[in-house]
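One protein chain is absent from this view; the other protein chains keep their places.
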Amino acid sequence: MSPIINLLIFGGLAVAMLIMSVMAITTKSLLRSATYLLLTLICTAGFYLFLNYHFLAAVQVSVYAGGVVVLFVFAIFLTTKKDEVLVKHEYRRYVYGALIALVGIGLVAYTILKTKFIYAANPSMEGDAQLSMADIGTALMGTGKYQFLLPFEMLSLLLLAAIVGGILIARKDKKHGEKEESQY
Amino acid sequence: MIKLEYYLIVSTLMFFIGIFGFITRKSMIAILISLELVLNAVEINFAAFNRYLFPEQMEGMFFTIFGIAITAAETAVALAIIINAYRLIGDININDATKMKG
Partner (left out) sequence: MEYSILILITPLFLFLFLGLVGGKLRPNIAGIIGTLGMGFCAVLAYSVAYQYFFVIGKTADSWQSIMPINFEWLRFTELLHIDLGILLDPISVMMLVVITTVSFMVHIYSLGYMHGEVGFQRYYALLSLFSFSMLGLVVATNIFQMYIFWELVGVSSYSLIGFYYQKPSAVLASKKAFIVTRFADLGFLVGILILSYYTKTFDFATLTANNAELVISSFAGGTFMGMSLVSVALALIFMGGAGKSAMFPLHIWLPDAMEGPTPVSALIHAATMVVAGVFLVARLFPVYFFAAPDVLTMIAYIGAFTALFAAVIAITQTDIKRVLAFSTISQIAYMMAALGVSKYGDHDGLGYMASMFHLFTHAFFKALLFLGAGSVIHAVHSNEMKDMGNLHKYMKITSITFLIACLAIAGIPPFSGFFSKDEILAAAFHNQPIIFWTLWIVAGLTAFYMFRLYFGIFFNGKRDYEHKPHESGLPMAIPLMILAVFSVFTGLIPFSEFISSDNKPFEMHIDMVVASLSVVAAIVGIVVAYTMYFKDSNKPAAVAARLKGLYTASLNKFYLDEVWMFITKKVIFNCVSRPIAWFDRHVIDGTMDNIANVTQKASHRVRGLQSGQMQRYVAFLVAGTILIAILVLIFV
């Protein structure tokens, strides 16, 4: 692929992603909001592909798009009443939020543009240079230097805790639930 | 040639869009969605830095993976809380959740 086309595709992705994210936070319907989030995440997966992290892109799509967003959708179904849209917005909030966001963007952009990054000799972006699954697996399960067994295990514990916690929190209290149902 | 800065700028914009949403939205779920945007922006940064500055190593990528996993866990718990809160107060408006205020 020629650099121009590369750039064009990148630009298209970036613009689409930003528009989606803006839509995600401004649309009044929560379900739409979640949908835009999904699209943003998929675009992000496209970025990862550009960076030649294919495995990462796959994780992004499967975990985020397949897992998290589905969770969101379920939650929205469970909590939002029919035809309910969020209309209550405060004018001042928008001003403050926009102000903070714009100043923040300005600040970070200034810092980024001012900084001279020292690029590595060959940040190979070509298709052949992608990491092999074997390397990733070894690094993830190894205990040596630059290997990540401990964080991996920690993460598994965290997920377990999240599962247990999620169940515990979301579960209906038995007695309470019975009463509630009898009311209906 | 796509430069590192392009990624960074995009992620910055996304980050602050998330912040903006976080501050302005009322619905707890919408706030959580904004949070996802923020985290996503951070993860893009990890990957981009890794690729451009230290392509020989894999820390950035693994941190992205861990980040995604943590986000998933966090979302699960947060949504559980939100559902529970909805059961309690019949609403998911953040301003109505005042039970734990002193």
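The letters A and B name the chains in turn, as written, and every chain counts its residues from 1.
Following the convention adopted for this analysis, contacts are C-beta pairs under 8 Å (C-beta built on N, C-alpha and C of every residue); 3 or more make two chains touch, one makes a residue touch a chain.
Since this is a predicted model, take the numbers as computed values, not measurements.
Enquirer: So which of the visible chains would the left-out chain be touching?
Expert: A, B
Enquirer: Out of A:62, A:111 or A:138, which residue would touch the omitted chain in the full complex?
Expert: Result: among the candidates, A:111 touches the missing chain.
Enquirer: Under the stated touch rule, tell me which residues of subunit B contact the chain that is not displayed.
Expert: Touch set of subunit B with respect to the missing chain: 19, 22-24, 31, 94-95, 98, 101.
Enquirer: By the contact definition given up top, give the residues of subunit A that touch the hidden chain.
Expert: Here the touching residues of subunit A are 93, 96-97, 100, 103-104, 107, 110-111.
Just so it is clear, only the chains that are shown with their structure count from here on.
Enquirer: In their shared complex, at which residues does subunit A touch subunit B?
Expert: Going through subunit A, the ones touching subunit B are 3, 6-7, 10, 14, 17-18, 21-22, 24-26, 30, 33-34, 37, 40-41, 44, 47-48, 50-53, 55-56, 59-60, 63-64, 67-68, 71-72, 74-76, 78-80, 86, 88-89, 93-94, 96-98, 100-102, 104-105, 108-109, 112-113, 117-120, 122-125, 131, 135-136, 139-140, 146, 148, 151, 155, 158-159, 161-163, 165-167, 169-170, 172.
Enquirer: Report the residues of subunit B in contact with subunit A in the complex, numbered from low to high.
Expert: It comes out as residues 1-2, 4-10, 12-21, 23-27, 29-30, 32-34, 36-37, 40, 43-44, 47-48, 51-59, 61-62, 64-66, 68-77, 79-84, 86-87, 92-93.
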